[in-house]
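Below is the structure I would like to discuss, written out as structure tokens.
Note that one protein chain of the assembly has been removed; the remaining protein chains are unaltered in position.
Labels A, B and C are assigned to the chains in the order they are written; within every chain, residues are numbered from 1.
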Amino acid sequence: MSYRADPIDKTFFSAERTDDLAVVGTVVQRSDALGHVTGRTRFFEDLAPPDLLHLKMFRSQRHHARFSNLDLAAALATPGVVRILTAADIPNNLYTPLKLIGVGPDDEPILAEDTVRYLGDPICAVLAETEAAAYQAVGRITVDYTDLPAVFDVEEALAEGAPIVNEYHGRNYFSYEGHHCRRVRFGDVEQAFAEADHVFEWRYQSAPIEHAPTETTGCIVVPQPDGRLRIHSDTQACFFTLDNTALILRTPFNKLRIVGGTVGGGFGGKVDVVVEPVACVASMLTDRPVKFVYSRYEEMQVSSPRAAERIYIKDAVRADGRITGRKITLYVDAGAYARHSPYGTTKAAAHLPGPYTIPNVWVDAHCVFTNRTPSSAMRGFGVTIADFALESQMDRIARALAMDPLRLRLINAYRDGDLKAHRKVAEGTALVEVIQKAAAMVGHELPEAYRRMSSTSREATSREGA
Amino acid sequence: MITAVRVPASVDAAVDLAARGGWIMGGGTIVMPQVNTGAVGDIELISLRRAGLGGIQPDGGSVRIGAATTLAEVGEHAELGFLAAAVHAIAAPSIRNLATVGGNLFAPQPYGDFAACLLALDATVGIAGPAGPRQCPVDELFRTGPAAGELVTSVTVPLPPAGAWFFHKAMRRKLNSAAIVAVAAVVRTDGGVVTAARIALGGVAPRPVRAFAAERSLTGRPLDRAAVAAAGQAAQADIDPADDAYASAWYRRRVLPVHLRRALLADPPIG
Amino acid sequence: MPAQIVSLVVNGRSQEFIARPGSTLLGSLRDSLGLMAAKRGCAQGSCGTCTVLLDGAPVPSCLVAVETVDGRSVRTLEGVARDGRLDEVQSAFIDGFATQCGFCTAGMIMVAEALLDRDRDPSRADVVEAISGNVCRCTGYEPIVAAILEAARRRRDRAPGAAPAAAGAAPAAAGSTG
Partner (left out) sequence: MAMLRGRGYASVNYPTGMNLGGDPSQALIHATTTGTFVISLSSVDLGQGLTTVVAQCAAETLGLPFGNILVDTADTDTGPHCMGTFASRGTHRVGNAVIMAAREAREVMLEVAAEELEVDAADLETDGTGFITLVGSDQKKIHITDLALAAHFKHGRTISGRGIFLKEPSGVVPETGEMDPDSCQAHACTVAVVEVDDETGVVEVLELHNAYEVGRAINPAMASQQVEGGAWMGMSHALFETTEPYYPDRDHGPTDFSEYLMPGPADIPALHSAFLERPAGNGPYGAKGIGEMTANAPIPAIANAIFDACGVRLERMPFTPERVLRGLDALRGPA
């Protein structure tokens, strides 16, 4: 046996789990592995339809600017260039991907009309017989920019008088049902601070992170005999992409077909719908197959990253380690367009104040627009950076109180039946047990009282600090 | 767009082609990334792969390395064993199977560690061009660059005396990383006292640079912690670091003395 | 200058095709010969997904102008299995759960083939260095390292003391340290 299958410790939750399954819980080989090791797995770019056109994007070289005098003449004269698409060619040029679940407003042009809001904002799309010709033509496009003031810091963006990044929102934040941020209000944190033995406040900051899949985002669109378009895509969400694309194309949904499902790494980056719409327009207007695949540069700098976040956490803590109040101000740097960030910010608010039962919680989670590459979904977004902040905070509190960091967590760990800050009753919790297990794995000794703790009940002594 | 790919079968043919313009290409690791992103105009590529520029020839106290010799070949050559660690620190084996000694002279910083080694070794570069062949010290090539139509045909490396070669590269990961600071040095000692030092630094300036101030500081002193620390401070005058994706100029300047010491003195970290 | 006719011996078979100036070995394998196992991950030589063996040595095929390797021998993942039978590296990758998305797999396996052709008994450090130019974003590398070491064991077990059997079309060095 040469694979890793980490052991399952069945002594935990033994009354709730069973061993009566035949296939589930066993190790079977991956059904896709044979194709991978023989090279027979077909990724979207392994399709090679005849008469394929290559699409390369001319992108903004400015952070925030109006532009005029888009000059395509030299590019169109480049041998092999077939057509150049501009905003006027896109039936519904303005969109936002989450409109499918009722999130608005539309705030992002497929191709820029007269304004660019980040370095790399797409302006026009060159279609050519070869990739080299498309690149060459892109290099020959010129445009006159009139720079607009740009803002890059989330708190500066929210300050009075900051330049407006995205006029479709009118302000530099996403508005949640009339509120300037996603809020959680539970108990009374100010009273908790007033009554606390200790108050700790610290700040945390991350920077944008790229999904960096080895396969870049892309698609190949092939016109079909029945007049429909078949879209070979590495999307993470076939129908989500199909539905968004149909809306942008202003075409019946059944005119499109997505074929995908084999993806060279996603990590959330391939949930944005950024290649299929313009490739479909290109295919419809030329009646030829079209490939639009991001270069590695585009994947690194133009595709949406995990948002940078800034998080302030202020905690009310008793001398025994009980956290009685937690006030969190979160700024999610959405970049120039909303994409999935309004969702991720709400997901962050739902996650706070972390896996701990704290009776007084106050959260303001801001989704902020700045003149940078729009951020979007990435593996755990809303939670990953919050966990960095929350668990750093826990460590600092433990050190400030000279407490064992695991005991501090166990004292505050949420249990079945606890009311979370968002007012859902906790069930199926297991934070206590994973801490106990990890402690055992590294030989971190816990006193008997802590080893006896359970997620299914709260021991009477915990309020007194065990 | 690439208009032609020439693969001349001799240096003379390569020189003739180069005289008409075009980009000289060794292994392709510098040129082809630009070709693949369309970042080139209408140019010809002139590959040196078949121009007879391979081969490693020991000649008494020096070794002549053909410009088209790959870094992998250098890393495996017995006479050049002292350079194996430096070669090993460059990129990855698959890149070293392509990248050439000649090409590395033109690798933009913070790449080009082998060029830093050549600078420390006071290597001589063989150049062919319209005006015929010539030899030039590697530091002169860095200062002036080749003339139009010239191409590098070889480097000749004087072999350092036993125990006089030092190399250390600070990286962002253990393998396959550009240089934060690369230190290559030939330091001669007599009775523990430095009689001559030739130190080259990579990653800390637009080109590999000689650490003249550090060399002066070190010469005449015992090769010990105090002298090397002084040289590390002196070296601040020798560098012109920049911010990039790997590290800031501040960081490079801050850790230069540490890495100069780690290059010259073997004091393993205390656990 | 017009396109050139280029000849390669690919997986033991002579192939000729027309190459446009600027074509890479990767582009030619995929577009002219229909061999799709090698992937375009970055076109910069920095990811390793396009790695193939050129005269037995692993190289990023995206950095090779194809006219410059006219007449040489190339081995790709399509040429690794023999008569439909997986070789030791392929089977060890399956058994060791060394794949997730699969996009890096072709490059990883070709690097491993070259390593095991040269060295029947590589150390862990040898394996780590061999794959240090190949990016995997899914696995954390350890299962790949383990699978390559397992493949070396299987190959030694199959042919103890013998010269490497899988050199195939690649005229790899027959010597070994084992």
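Operating definition for what follows: a residue touches a chain if its C-beta (ideal position, glycine included) is under 8 Å from a C-beta of that chain, and two chains touch if they have at least 3 such contacts.
Owing to the predicted nature of the structure, the values given are computational and were not obtained by experimental measurement.
Colleague: List the displayed chains that the omitted chain touches in the full complex.
Modeller: A, B, C
Colleague: Out of A:L330, A:C367 or A:I385, which residue would touch the omitted chain in the full complex?
Modeller: A:I385
Colleague: Return the single residue from A:P49, A:P105, A:P163 or A:P208 that touches the missing chain.
Modeller: The one listed residue touching the chain not shown is A:P208.
Colleague: Hey, which chain C residues sit against the chain that's not shown?
Modeller: So the residues of chain C touching the missing chain come out as 41-42, 44, 46-47, 97, 99-103, 127-129, 131-132, 135, 137-145.
Colleague: In the full complex, which residues of chain B touch the absent chain?
Modeller: On the chain B side, contact with the omitted chain comes from 33, 170, 172-178, 180, 243-248, 250-251, 254-255, 258-259, 267, 269-271.
The working rule: only the chains that are shown with their structure count from here on.
Colleague: Considering only mean CA positions as chain centres, point out the chain farthest from chain A.
Modeller: B
Colleague: If you average the CA atoms of chain A and of chain B, how far apart do the two points sit, in angstrom?
Modeller: 42
Colleague: Averaged over CA atoms, how far is the centre of chain A from the centre of chain C? Could you give it in whole Å?
Modeller: Whole-Å distance between the two chain centres: 34.
Colleague: Take the average of all CA coordinates in chain B, do the same for chain C, and state the distance between these two points in whole angstrom.
Modeller: Chain centres of chain B and chain C, defined by C-alpha means, are spaced 29 Å apart.
Colleague: Find every residue in chain A that makes contact with two or more other chains and list them.
Modeller: 132, 295
Colleague: Return the residues of chain B touching two or more other chains; collapse runs of consecutive numbers into ranges.
Modeller: Residues 1-2, 37 of chain B touch two or more partner chains.
Colleague: Which positions of chain C touch chain A when the two form their complex?
Modeller: These residues of chain C touch chain A: 20, 22, 30-31, 34-44, 46-47, 49, 76-78, 80-81, 86, 89-97, 99-106, 109, 135-138, 142-143, 146-147, 150.
Colleague: Quick one: which bits of chain A touch chain B in the complex? Just the residue numbers, please.
Modeller: 56, 131-136, 138-139, 295, 297
Colleague: Over in the complex, which chain C residues touch chain B? Could you list them?
Modeller: Interface residues on the chain C side: 1, 4, 21-22, 24, 43-45, 48, 51, 54, 57-60, 62-65, 67-70, 111, 128-130, 132-134.
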